[in-house]
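What you see is the complex with one protein chain gone and the rest in place.
We just call them A, B and C in the order they show up, numbering each chain from 1.
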Amino acid sequence: MHKSLNEKCAVVGIFGRKDASNLAFFALHSLQHRGQEAAGISSGDGKKLHTIKNRGLVSRVFTEQKLETLKGSMAIGHTRYSTAGDDSILDAQPIHANYDLGQISIVHNGNLTNAEQVRKELIDSGAIFQSSMDTENLIHLIAKSEKRRLKDRIVDAIKRIEGAYSLIFLSRSKMFAVRDRFGFRPMCLGRVGSGYVVASETCAFDLIGATYIRDVEPGEMLVFEKDREPQSFKIYEPTPKHCIFEYVYFARPDSEVFGANVYKYRKNMGRELSTAKPVEADMIVPVPDGGVPAAIGYSQQSGIPYEMAIMRNHYIGRTFIEPTQKVRDLKVKMKLSPIVELIKNKRLVVVDDSIVRGTTCRRIVRMLKDAGALEVHMRISSPPTTDPCFYGVDTPDRDKLIASHMSIEQMCEYIGADSLAFLSNEALMRSVKAEGDEYCTACFTGQYIV
Amino acid sequence: MHKSLNEKCAVVGIFGRKDASNLAFFALHSLQHRGQEAAGISSGDGKKLHTIKNRGLVSRVFTEQKLETLKGSMAIGHTRYSTAGDDSILDAQPIHANYDLGQISIVHNGNLTNAEQVRKELIDSGAIFQSSMDTENLIHLIAKSEKRRLKDRIVDAIKRIEGAYSLIFLSRSKMFAVRDRFGFRPMCLGRVGSGYVVASETCAFDLIGATYIRDVEPGEMLVFEKDREPQSFKIYEPTPKHCIFEYVYFARPDSEVFGANVYKYRKNMGRELSTAKPVEADMIVPVPDGGVPAAIGYSQQSGIPYEMAIMRNHYIGRTFIEPTQKVRDLKVKMKLSPIVELIKNKRLVVVDDSIVRGTTCRRIVRMLKDAGALEVHMRISSPPTTDPCFYGVDTPDRDKLIASHMSIEQMCEYIGADSLAFLSNEALMRSVKAEGDEYCTACFTGQYIV
Amino acid sequence: MHKSLNEKCAVVGIFGRKDASNLAFFALHSLQHRGQEAAGISSGDGKKLHTIKNRGLVSRVFTEQKLETLKGSMAIGHTRYSTAGDDSILDAQPIHANYDLGQISIVHNGNLTNAEQVRKELIDSGAIFQSSMDTENLIHLIAKSEKRRLKDRIVDAIKRIEGAYSLIFLSRSKMFAVRDRFGFRPMCLGRVGSGYVVASETCAFDLIGATYIRDVEPGEMLVFEKDREPQSFKIYEPTPKHCIFEYVYFARPDSEVFGANVYKYRKNMGRELSTAKPVEADMIVPVPDGGVPAAIGYSQQSGIPYEMAIMRNHYIGRTFIEPTQKVRDLKVKMKLSPIVELIKNKRLVVVDDSIVRGTTCRRIVRMLKDAGALEVHMRISSPPTTDPCFYGVDTPDRDKLIASHMSIEQMCEYIGADSLAFLSNEALMRSVKAEGDEYCTACFTGQYIV
Partner (left out) sequence: MHKSLNEKCAVVGIFGRKDASNLAFFALHSLQHRGQEAAGISSGDGKKLHTIKNRGLVSRVFTEQKLETLKGSMAIGHTRYSTAGDDSILDAQPIHANYDLGQISIVHNGNLTNAEQVRKELIDSGAIFQSSMDTENLIHLIAKSEKRRLKDRIVDAIKRIEGAYSLIFLSRSKMFAVRDRFGFRPMCLGRVGSGYVVASETCAFDLIGATYIRDVEPGEMLVFEKDREPQSFKIYEPTPKHCIFEYVYFARPDSEVFGANVYKYRKNMGRELSTAKPVEADMIVPVPDGGVPAAIGYSQQSGIPYEMAIMRNHYIGRTFIEPTQKVRDLKVKMKLSPIVELIKNKRLVVVDDSIVRGTTCRRIVRMLKDAGALEVHMRISSPPTTDPCFYGVDTPDRDKLIASHMSIEQMCEYIGADSLAFLSNEALMRSVKAEGDEYCTACFTGQYIV
């Protein structure tokens, strides 16, 4: 289901390949689960940067003709989730600018927590902002730095910002990848033929034939330069606080993020959930597609059969037509359908990854009951989402988060399930093999990094 | 995966509802797995028929404004799979015509086997044909019948045609549903409020709040008339020959077709396959989405864990961009991705519903091997597809059907699997609870109905 | 101005040119003043006919790729004015059909007056009609003819129909051009390289480098066959009744129709109008673009200066936005603007080709008065349009024709002009060098051909 919780974007950078923008295109294609509303690529040919960006799926923004104009052996790309209105094209990335050292282009995955304050300072010192994107700060900071070399200016700029940032910069002849010291958002380094790729998730590597080398380290800057190995600079000591929700929901199951496979950890969550919140039932049913791996884990641990008893409709398209006679829960029903024959008079454990507002979950429970399910036991493979995110996830206001103002019992009643259980934070940490406090769990615990 | 084997279309009819075209719209929405290339609806308001049809997804062909012009309490709809070129709009349905009794509109799911011959006879007697659709025959036959009443003319026409047909006709004031005596294609009757619905699959019922009454019988004609119960006429004695491929692949898992649930029978196929073609392995992996139910059945029977180790990418869109450097099996990789961490050094049983040309299967095996799978055992939940279909399925020429000219061993070598096994026809029949010869299995056996 | 009176279409045929569909495309491009709503081309390659048609401008219906699929050395094309709704694509031409002699495609400019009756007869004899186009009759008549050769069947069919028809047929290997015995609509023959072209107007010749040979004669059929000169057959004795409105408004000024240049005749009308309906004034102002040639003639005859005092706005596009505050006569003002400085306190003779409903004329007068014109004398270069056309012109119902129920004085008052005068029918006949009754003037005189 389309969640009310969304990661905002994905980034990719290609260096040292004649077909850089072409590879960036295919990499973005694989990263669209992180944002399908807008896409853009900047390329550099040693003399000039070229940028194309627009609203829409990657495959619609770029035609062969357009890709051909993105010349050069370096390219950075971005795909974006957007809540904004019709003119949001103005907020698509990469952001490109001319400044005293020449041209620069930048893509950003994450969210700056001191953006407003930095922006105010910059504006007070005479800067103008043409978009509402945090990322615009960075170009200003780089432009205002008094250092001579871009590399040092980037460090200057980075020192001024806080929050979550997996950044890639393109200058006339170099590419820079920087990750915040907490490593909130994933970012990994790969080799593609004789060149390099940096991307939000490794699933981008497979399509372009790249091989994983390692993650970009929290606090690290990688500098890509012609005829040299990527150079590593430590801007900050790494103090990891990886976003736990990448494992819970955002990342693609086939990706390695933060050094481990997403699918496997999701299955662990399902196993832990089964152990901690068992229930007698006839089948384990995932809410597709998010709940699939945890449901498989739950099934394997509990021995209760896994059944794909809720179908997902693939041919939706956007329709604005309303049925003349109100169909209860129409929106959910246009996307999901229960297999009535399978669930009638059966006791179901329904597994989903999270509950945000509770409305979709409520509709699913109702749909299953209407279809004849005897019992519906909701099992959520993460703790209650009580607090908003400030590090790049588009969360609704706190008062829209059902878990922020309802007890589990109240939620259970609201969604109409026979029982409702969440994974505890401790169990979640076990599932992802946490060794200490290397994960940010603020959305579950309210404990933000200061 | 997009198959090289495709059911050609779906039909729906609504009678006795003020919001008939609106309901037809939502019903077609649910039937798009049977064809997404074109859609159309004719409605009747007692005086006039109104028709809108075009290429594209149901949600793109119809806007609220357009639906509003489709007035009246009866409506028939069609959604179509198409191999044709750019102007195939000319071959979309419903077909609408004026003839001596007034206006008529018709939708058809299936394929007439004597269409060419009837067409020739009609043409010889002075008829003109404006499309390449078999269905056009029917209107001519009705127009040329010497009976007075449409009902009788339809019977006359039906007596002249052979093959597979689930037909719905709309006249100024009535609706007629007819199914061939073999019941090749599914067609079911439901109640929706105070009105009726006829549709290819029951999955269309759920979204519009309809309840299943029964299947339209093979050889039966149902006549819907104002202020009367639907009247049933037996044109032929039913001699069922249901298309077995509806169970194997075409129908949606949540549908009841031929009186039974599709998902359950697919699971049975997986169970039978596991019993007959066991293999020692670490996991059962479906090819999404077609292979899922059988893989679950195989896993439950064998006790080998089920894993969703091949991901399906949902944000594809149409791209005509080719990678600058050849990526092996690009098309498959843009749609499917293996979870490398899961399958590396593992022995896999990969379950799919059928093998048609063998090319996609070969690419999937290669992709899994490239990803490190130790062994790949292909298990197909149907017998080898050796023969083309003449009853409404778009099959490639016989010489493109890999099973028509290769032994299983040869196929296994071609696709590069460690083993390859198909479900036997007997086991398939057991899976679908065949009681006699009520299924058409010509594509597996070459035994066509004469 | 977009008139409420419209010729319905244009036809073109190309024979004996390898690039036939390409030439048809460019010819249609030049004929779009006769209809911009839909366009289509059928080509024949000796084996098969290929057809593409759709709604929209010629340049949007055809891409290079599509034209390439229209293979063969013969092609016929059509461009269409349409009042119909959204699905009017179904009524675009060419109409293509299969019948007992093979394939046939047809385009038609004109209107059959006995279409309803013929249709009824055909339907009674078992024919079905899939469109609302008269033209469909012809294919049926040809299919039902008992003659062996297509040529003879066409003659048979032609004998059954009445009204206005400039027709071009395409069979597998031949092209046929037929014009009704009255020659209502224009149709001319030209040579293009080693091949031939037939088209509604000669303006189509210039762009493709063709030279005018002669008009297709009223009642004549031309047969184009490989390696032969076009053969001429006289189906009917010619009894010319050329549509006078072609000279008044429809045809392009640079075309030769009915053997004479349109611009020159329009100037004659202006001259006659000046002689018969003189008025003391400061300038002669045409309503663009229709009134330009007559205004020039009026000016040259009267000696009163010609001024282009009403501008036409070219960058309109379709907008559905309404001004928040009512702007009087907005629609006219978006298309036409007066040059205030020029007309302020001046006495104007405003020349237009015709008045149909009177609403546009009224708005123009008001606009000029609002802009400060002292006097506005409307001069119309044709007689009052009192009667509807049945020969291919889309006229409003008689009661919408202002001249059918108002005297000239009443009309003058309605449109708010200081004077209003029309060209007499006699003067019109002089303008177009009528030698007898070779023109149809039914829309001015109500004298229809029986």
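Convention: contacts are C-beta pairs under 8 Å (C-beta built on N, C-alpha and C of every residue); 3 or more make two chains touch, one makes a residue touch a chain.
Because the structure is a prediction, the values reported are computed rather than measured.
Under the touch definition stated at the start, the shown chains contacted by the missing one in the entire complex are A, C. Among C:Cys9, C:Val155, C:Val178 or C:Cys203, only C:Cys203 touches the chain left out of the display.
With the whole complex as reference, residues 18-19, 22-23, 25-26, 29-30, 32-33, 36, 57-60, 62-64, 67, 193, 203, 206-209, 252-254, 256, 260-261, 263-264, 289, 292-293, 296, 299-300, 305-309, 311, 313-325, 327, 330, 333-334, 337-342 of subunit C touch the missing chain. Taking the complete complex into account, residues 51-54, 66, 69, 85-87, 89-90, 95-100, 119, 123-124, 126-130, 139-140, 143-144 of subunit A touch the chain not shown.
Criterion: only the chains that are shown with their structure count from here on.
Chain nearest the geometric middle of the protein is B, using mean C-alpha positions. Although subunit A and subunit B carry the same sequence, what matters here is overlap: shared residue numbers make up over half of all numbers found at their interface.
In terms of the distance between Cα centroids, subunit C is separated most widely from A.
Remark: subunit B and subunit C have CA centroids separated by 48 Å (rounded to whole angstrom). For this pair, subunit A with subunit C, the centres built from the Cα atoms lie 60 Å apart. Annotation for subunit A: no residues touch 2 or more other chains.
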